[in-house]
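Of the protein chains in this complex, all but one are displayed in their positions.
Let's turn to subunit A:
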Amino acid sequence: MTRADDLTSLSIAEIRDGLATKAFSAVELTKSYLAAIEAARSLNAYIVETPEQALAMAEASDARLASGEQRPLEGVPIGVKDLFATEGVHTQAASNVLAGFKPTYESTVTANLWADGAVMLGKLNMDEFAMGSSNETSYYGPVTNPWRREGSNMPLVPGGSSGGSAAAVAARLCAGATATDTGGSIRQPAAFTGTVGIKPTYGRCSRWGIAAFASSLDQAGPIARTVRDAAILLKSMASVDPKDTTSVDLPVGDYEAAIGQSVKGLRIGIPREYRLDGMPAEIEALWQQGIEWLKAAGAEIVDISLPHTKYALPAYYIVAPAEASSNLARYDGVRYGLRVPGDDIVSMYENSRAAGFGREVKRRILIGTYVLSAGYYDAYYVRAQKIRTLIKRDFDIAFEAGVDAVLTPATPSAAFGLQEMALASPVEMYLNDVFTVTVNMAGLPGIAVPGGLDSTGLPLGLQLIGRPFEEETLFRLAHVVEDAAGSFTPARWW
């Protein structure tokens, strides 16, 4: 291993220590990452690299370190999902409809990171408008998972929609990344890449400056290599923001302080409805292993029932497209992005949107438009929102009965092959989100943490679901899993 490899393999906590003791400089660290990114272009994790900006930010960090004024993320190189507005830098939600868009403003989450001293390496690939579970709907092409099955060269998907974020973190192309999660888009790619991803409680991170998909479900969160790193990043990303009316007026917790605290006596619910028919034996075994680890650490395991679980996915695929069809109405070829001329203004709109949106996005807009149209609104949208009340109530009842967190698998399988689902129906692809989508529907925090490798050597993740705004409990529990399971790094082939 070269010194540059050594630097890119450091955790954020180790970077913090190394910079403080002057073992290396922020510029040296950033240069190591820029070289790693350049060498890994075949993964297609980055859409845009911002080396000049990164080096300028790293130089500023070194100046701060020299004068003893370091901030919490001083000099930490970060990748940013293309969904976050970054001032003067390519921001297209991996869509052609936003061709050429360079915001004149900065999202609150990224502004928080820069204010804490983080360094921006570039913008990360993703499913177009965060709609997908494999990163294959991106206008910029798919991302390749740095993980491969043992003895196989077959390219695998990194999951989605935050596939670029997860792949970049796993392949050591950034120390941590921003991501967003509407139905599992942080937790599923984290599970597919052996990384840690947390979707905090709805309202914990500001949505201001993040291209909207489904506003009542969207939440930002970090993907990182360790539970501690995820805690460090979330503390900086989360804030109370007057620019987002759904940002909740609660102080941000000291998540890192929760790491290492005992989980003795915590009650962990195991929902029987998550035991799906035909669930692979390895997923079942992973779940059982997770139960044993938490039990060994002193947690109490209780069987619970979340009876409306099976309705979460179909309800989600009404609610999310409905909100998306409204949110994406703004892409009209007038104010920003792509314009394709037409005979009149309406055909200009229609042509611009036809050329700008990819197929998955168009389909969701059409479904959303249909379920919100006159005569169908009550039958579909209102009914789905009522089901959502019941899903949330299931969790409320479990928490009122004393359950502190819920343990489930993160995904129903390990990463699958690129194009492997190309002929599958949309519904089959949507089943990837079966364990994660309930959490968005109820607005709860959920963390995915690596639990082990399957028989082909691919990572599998466990999910912990917490009470609203009790992210600390999730970090405590996830750290116990991490301690027991160890950490997982893909062998470099790219």
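One rule holds for everything that comes next: a contact is a pair of C-beta atoms (placed from the backbone, for glycine too) under 8 Å apart; a residue touches a chain by one contact, two chains touch by 3 or more; residues count from 1.
The rule is short, and it goes like this: contacts and distances are computed from a predicted model.
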item: Undepicted complex member, UniProt protein name, chosen from "Inner membrane ABC transporter permease protein YjfF", "Peptide/nickel transport system ATP-binding protein", "NADH-quinone oxidoreductase subunit F" or "Aspartyl/glutamyl-tRNA(Asn/Gln) amidotransferase subunit C"; value: "Aspartyl/glutamyl-tRNA(Asn/Gln) amidotransferase subunit C"
item: Full-complex contact with the absent chain, from A:Y349, A:F416, A:F435 or A:F475; value: A:Y349
item: Residue among A:A238, A:I268, A:L294 or A:L338 touching the omitted chain; value: A:L338
item: Residue among A:A23, A:A60, A:M279 or A:L390 that touches the chain left out of view; value: A:L390
item: Absent-chain contact - pick from A:L83, A:V252, A:I367 or A:A405; value: A:I367
item: Where the missing chain touches subunit A, by residue; value: 100-104, 201-203, 216, 242, 245-246, 248-249, 308, 310-311, 313-315, 317-318, 325, 329, 332-339, 341-342, 344-351, 353-354, 357, 362-363, 365-367, 369-370, 373, 376, 379-380, 382-390, 392, 425-427, 430, 441-443, 468
